[in-house]
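One chain of protein is taken out of this complex; the other chains stay put.
So that you can tell them apart, the chains are marked A, B, C and D in the order they are listed, and the count of residues begins at 1 in each.
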Amino acid sequence: MDFLFQSILNGILAGCIYALFAMGLTLIYGVLNFVNFAHGELIMWGAYFLYFLMGKPFGFPLPIALIPALLLTILLGIGMDRFVFKPLRTANRLTLLIAALGLSFLLRNGAQFLWGAELRTYGFEIKRGLRILGISITLNQVAIILTSIVCIVFVYLLFHRTRLGKSMRAVSDNLELARVMGIDSKHAIQFAWVIASVLAGVGGILLALDTNLQPGMGLINLVKAFAATLLGGVGNIWGALLGGIVIGLAENLGVLVISPGYKDAIAFGIMVLMLLIRPSALLGRQE
Amino acid sequence: MDLFLHLCVMIIIYIIFAMSLNLEVGYTGLFNFGHVAFFGISAYTSALLSLQQVPFELSLLIALAMAGLWGFLLSIPSLRLRGDYFGIVTLGFGEIIRMVFQNEVWFTKGPMGLPGIPKPILFSYRFATLSQYLLLTLGFAALTFLILRIILRSPFGRVLRAIREDEVAAEALGKNVFFFRIKSFVIGSLFAGLAGTLWGHYTTFISPGDFTLLETILVLLIVVLGGKGTEWGPVLGAFVLIFFQESLRFLRLPAEWTRYLAPLQQMIFGGLLIVLMIFRPEGLLKEKGRGSNAGN
Amino acid sequence: MKRIVHLILISLGILIFINPSASAQDTYKIGAAFALSGAIAVYGEGFKKAVDLAVEEINTAGGIKGKKIEIVYEDNKSTPKDCVTAVRKLVAVDKVPILFGPAGSSNFMAAAPVAQESKVVMLSAQGAAPALTKAGEYIFRVFPSDVLQGKGISDLCVSLKYMEVPIMYVNNDWGLGLKNVFVENFKKAGGKVTDEIPYDDGKTDYRTELIRATKGNPKAVVNLTYITSGAVMFKQTYEMGIKTQWICGSAAKAPKLVELAGKAVEGIIGTYPVFSQETKEYNAFRAAWKKKYGDDKVPIFGEYNYDMVYITAKAIEKGGYTSGGIQKALFEVAKGYRGVTGDKTFDQDRGVGSEYGVWTVKDGLIVDYKK
Amino acid sequence: MLEIKGLSKSFGGIHAVSNCSFGLKDYVITGLIGPNGSGKTTLFNLITGSIPPDKGEIYFKGNRIDGLLPYKVAQHGIIRTFQLTRIFPKMTVLENMLLAPLHQTGEILWSLWVKRRRIRDEEKAYREKALGLIETVGLSHLKDQFAENLSYGQQKLLELGRAFMADPKMILLDEPTAGINPSLIRKIMELILKMKESGKVFFIIEHNMGVIIELCDWVFVLDNGEKIAEGKPKEIQNDPRVIEAYWGV
Partner (left out) sequence: MTSILEVQNVYSGYGKIEVLHGVSIQADSGEIVCIIGPNGSGKSTLLKTIFGLIKPKRGVVLFSGRDISLKEPEEKVGMGIAYIPQGKNIFPSLTVRENLEMGGTPLHDSRVIEKALQDIFQRYPVLEKRMKMKAGSLSGGERQVLALARASMVQPKLMLLDEPSLGLAPKVIEEIYERINAINHAGVTFVIVEQNARKALKSAHRAYVLDLGINRLEDTGERLLNNEEVKRLYLGG
């Protein structure tokens, strides 16, 4: 039974990471109504920013480097919007999609240009996990689960308790009406990018702490995050969490049964099935 | 000269591949992000058959039929979806097909790939050398171009473009949008299959690594760069893009730079796409107004 | 219309008329279609360092008959498609009579027909798949075939009395090929393979694959892994507190793996084509490496690439700078040649033989395994 | 000709069309009026199959057509126009017209290869007819322009011409004069009258009462999804129920 519980834990862990990524995706989708294919690169750059600040010549310790790394990620996110997506606000979907793909290419190879394709680590010592009820969990993993929950609660509170968050929801509900209220939609959109970038940065750093850094780390997880988004309902924060965990569990439990070579096909399979069975349910919005 | 011929063969195969995608993306407005699946399906079909000594004519036909059949099977459930969701389903399909190539070792030899695919013999003429193969691909490309031209300039093609422009209006004029889309998708898959078959018999070796999402993106770029919905767009796009990619080899930069150069090239690639989408989303060639050409 | 035709013609024109610079007439050019970018660029960079070291030494010592060697590197982007293009370019544009082929069996398999058909000698210091022997008489490798290694791993398991093992392997040509040889030999030796788990390289999470492999607490698990996936896997094994004996292949024997996974790889063992590290050749090589690169982290297969350059230089010296000459001379110069990696005599399949040794990680260093 | 029985449709609890019954008989041009949000366009959408009805039946020339997909309805000979014109922007005016004829041989893939002559002849005939109609609607000088380059009024004319081109048994026009200037309204009315001469049957949603009175032989009035009156335009004008619907209580 241990291995089953351990697999469930693994599924939840993977799911938390997917959920963090999915929230960022869903946020931008909610406000701007497009799929940001370059979100994975935002994640990856978040992790690399931290690496950059922890390495020479800065050599900051993790807690100090964290804040500037997230700030840099935010800067990148806002830059993405300012220079790529803003000029394309009124463009059609295919144009936007291709531009986002281009951006993903640019940023991924940018990281490879600077740091090379090889794996890197933050250089922390590897520790054995704690054993609880026969399953093992490391402090990093506890941090991942806690941080994901904190992030989701934080985003939830932000959206439901602060004026800025509420106005973002208003913008995502009905942009024109929001303008009519005098809500600064540009500000709200920018803020959405800030939050999405923070989520991406945190997610990237956690992923890198748990595993390694490499330029492709965002892209390979983005597809899963995307499946999670679709599963949980686009624009729905709790849905992103639920979708992430369902995908994570399905993958990890699935591997116990089918050939692990098809691990990635599981997320795709779920996504395709969802789209085919209940295409309307995926829009996730009432009305 | 051999390199030149080689690049020409590659470019022409990509032209066929891009033309087939152009039919879907450019003319019918279907965002197919899993086009490489059909390229791969027929490359594998034809390779496996040829390795069993099936004559090229027959294995080509079966390969095309397989690509078309899978296109048909995929299109029935997925074409009911909205544009971008359709894109995601096809993307998923493409990846799953690649995983099948990779994992069904008993059938495809998995990651070992299939070596020794024979050069094609068509009506007892063997296309073995580079220039012979160039002729073969050129012939098929011309044939593809002509067939697609006849289809696209016909009333049938006119309906496809109408569906791209406004499916509701097309439906209100009595056109069965769903059927036309399926047909377009199947034809597109078929010609992607032709490109795949030619590819396999050219390199004589195929492996799952040849059929990644990156390939779909490359042809998509060719179509978009050249000018989607135009007859010559894929041709121009393939020339420009592959030329751009390969010309970097000739800059004779120090090998130490390669570590930087390869990502730099891809960065330029990505940047170019963004700039193109912002400043000239229609690509190099613009779709022009034209009357009906079928009648005269 | 006109504009398109012009654009196409101009690009074609540039393609044709770009002349490989004639200035390099006073050197012997050797092609190298290496993975300088893409999935296995980690390996390509190491190969290049080793090749550069050998070339520098030869050139400093006066080159070949007074002419220097020049390596023309061509990036194969780690994909079969670009391997073909890279080799085509080296053959057609740089007109090299000999080239160093790509690593990774499927890349190698894609490139080999081009070299064979153009009658250009292609040497490889890594292509290990058994099928490579059939590629043609111009295709050589200075690296032992996986047939030997697969048997080596099987023998190791048997000698350590691990008769029931699951096997995990990177789901690519190398992993699958090696797995097949292993399974065949292991069954013959009376062993039982309890589970087969393929996985993709370059993932961030292998926890559940690891759990599946160690289900039922096997005493040992064979894992044919690369550096990238291996680093992640061993780390996650350690974190999950899984205790089993890992048995790897040669691709994991890399300082980089230890650097990435730290104490998690302590005690893992693996086979590798063995050559004595006590010889004067090896000591000289190690000293030279340290002098040039300032460390002694010789990259995986670096020694083979180094030897490959020397054999090539000798073959050019003896057979002349033509592919036919080199092809014939290779057999003669390699016969009995003792390089850093030992005896490099080619067999009739144009490959080399080797002993297999066992390595392990002890105190963060890769050392020979002793029971 | 067109018979509607007990037709109902609601969206999220709001009755867009409720229990509507009426028959279009021999009237050549029938009008459909009603205040904003009274369900006129929904009724059109139900007839043409864009949305399925919740309840009720629709018969056209004795054939039941409710629940059919839009293209099937169109193939029965009912062609519609849209409130906000729907032309094919990146196709020329001529191509827009040529799309309209139903059951073209050249739209069947197989016949592209085996019936080339027939397609050529058909296309030639359609082309001539299209050019004639383009001239009638006054767009001859623009025939090779992309439709997106036309002004809104011209696009309306094109859409109308395209509907005529389909040679339908019945034409449904959704606000043919909305958003265009008075001189063009005149022209559109003349066109409709001209087509009426050639035996076409029209069903028109229109809010411009002047147009209704001049064109229509019979008018239905909808309010809140229900038919509240029908009759000759002049009678309708003075019907208190109609006045109430428009003016409020």
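Of note:
Note that contacts are C-beta pairs under 8 Å (C-beta built on N, C-alpha and C of every residue); 3 or more make two chains touch, one makes a residue touch a chain.
Everything numeric here is computed off the predicted structure, so don't read it as measured data.
Note that the absent chain touches A, D when the full complex is taken as a whole. Within the complete assembly, D:209 is the residue of D:102, D:209 or D:228 that touches the hidden chain. Not every partner is drawn; the one left out touches subunit A at residues 160, 163, 166-167, 169-170, 173-174, 176-184, 285-287.
Panel shows subunit D; residues 14, 35-37, 151-152, 175, 178-182, 207-210, 212-213, 233, 236-237, 242-243, 246-249 of it touch the chain omitted from the view.
Just so we're on the same page, only the chains that are shown with their structure count from here on.
Shared contacts of subunit B and subunit C, meaning chains that touch the two of them, come down to A.
One simple way to say how far apart two chains are is to compare their mean CA positions; for subunit B and subunit D this gives 41 Å. Between the Cα centres of subunit A and subunit D there is a gap of 49 Å.
Note: centroid distance subunit A to subunit C, computed from Cα atoms, is 36 Å.
Touching two or more other chains at once are residues 112, 116, 259, 261, 264 of subunit A. Within subunit D, no positions touching two or more other chains are listed. Judged by the touch criterion defined above, the protein chains form a pattern that is neither an open path, a ring nor a star, and not fully connected either. The full set of touching chain pairs reads A-B, A-C, B-C, B-D. Against subunit A, the residues of subunit C that register as touching in their complex are 37-39, 41-42, 45, 171, 197-200, 202-205, 207-209, 211-212, 214-215, 227-228, 231-232, 235-236, 238-241, 256, 260-264.
The part of subunit B that touches subunit C in the complex is made up of residues 1-4, 6-7, 10, 102-103, 105, 110-113, 115, 203-207, 209-210, 232, 235-236, 239-240, 243, 246-247, 249-250, 252, 255, 258-259, 261-263, 284-285. In the complex of the two chains, the subunit D residues touching subunit B come out as 48, 50, 69-71, 74-75, 79-80, 82, 86-92, 94-95, 98-100, 102-109, 112, 119-120, 123-124, 126-127, 143-146, 162, 166.
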